[in-house]
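Of the protein chains in this complex, one is absent; all others appear in place.
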Amino acid sequence: MKLVTAIVRPDKLNEIRNALESYGVQGLTVSAANGYGRQRGHTEVYRGAEYTVDLLPKARLEILVSNEWVDDIVDVIIATANTGRAGDGKVWVTTVDEVVRVRTGERAEAAI
Amino acid sequence: MKLVTAIVRPDKLNEIRNALESYGVQGLTVSAANGYGRQRGHTEVYRGAEYTVDLLPKARLEILVSNEWVDDIVDVIIATANTGRAGDGKVWVTTVDEVVRVRTGERAEAAI
Partner (left out) sequence: MKLVTAIVRPDKLNEIRNALESYGVQGLTVSAANGYGRQRGHTEVYRGAEYTVDLLPKARLEILVSNEWVDDIVDVIIATANTGRAGDGKVWVTTVDEVVRVRTGERAEAAI
């Protein structure tokens, strides 16, 4: 089991969610975050205005997926989140030891 | 060392915290999240009203625990978070390489 975490532009969230659902992703968790990347002192565009990159609003997505789907799901996120401009985001993958569905107690693949 | 992450109903947070404290958990981190599970197009009840499941408010818990306690702590969370209704949540466990208590510099088991 893997956990895919993605930091993306907030205004890309709906498009990413729709693409993930089309692919077959049946659940995800979103939280609000702020961040910056390599452009310290340079600029990033947010809602049409240029900012000296400080902490800009980002959406943080978490998606539990089975090992066999992880590469495709990362590709779906990148393809949808990409605008070609600085600040598009970062995606990372970690290994999960165990997952449980609270309602049923199901574990592993059956839990996602 | 393990990190237990749990996405649960916000209105279950206090009960879960109390159960964890009774078990002996001495610290935890909570953040706000939103999410959905498998019921896309179906309904989930939140604060007494039915919603077509979109992004519903959830609480995100993180608990650093020693390996020997992890199974019990997952069980405590599941037992307390469970209502039997869709949307009860998801719990997952990851392996942590290192933990440090900032005030003292203590590491590993001594740090939690």
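The chains carry the letters A and B, assigned in the order they are written, with residues numbered from 1 in each.
Please note the rule applied: a residue touches a chain if its C-beta (ideal position, glycine included) is under 8 Å from a C-beta of that chain, and two chains touch if they have at least 3 such contacts.
Owing to the predicted nature of the structure, the values given are computational and were not obtained by experimental measurement.
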Residue-wise, where is subunit B in contact with the chain that is not depicted? 1, 3, 21, 26-32, 64, 94-103, 105, 111-112
Chain not shown, touching residues in subunit A: 2, 6-8, 31-38, 40, 55, 58, 60, 74, 77-78, 81-95
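FYI, only the chains that are shown with their structure count from here on.
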Rotation angle, subunit A onto subunit B: superpose the C-alpha atoms of these two copies and give the value as a multiple of 5 degrees. 120
Cα-centroid distance, subunit A relative to subunit B, in whole angstrom: 20
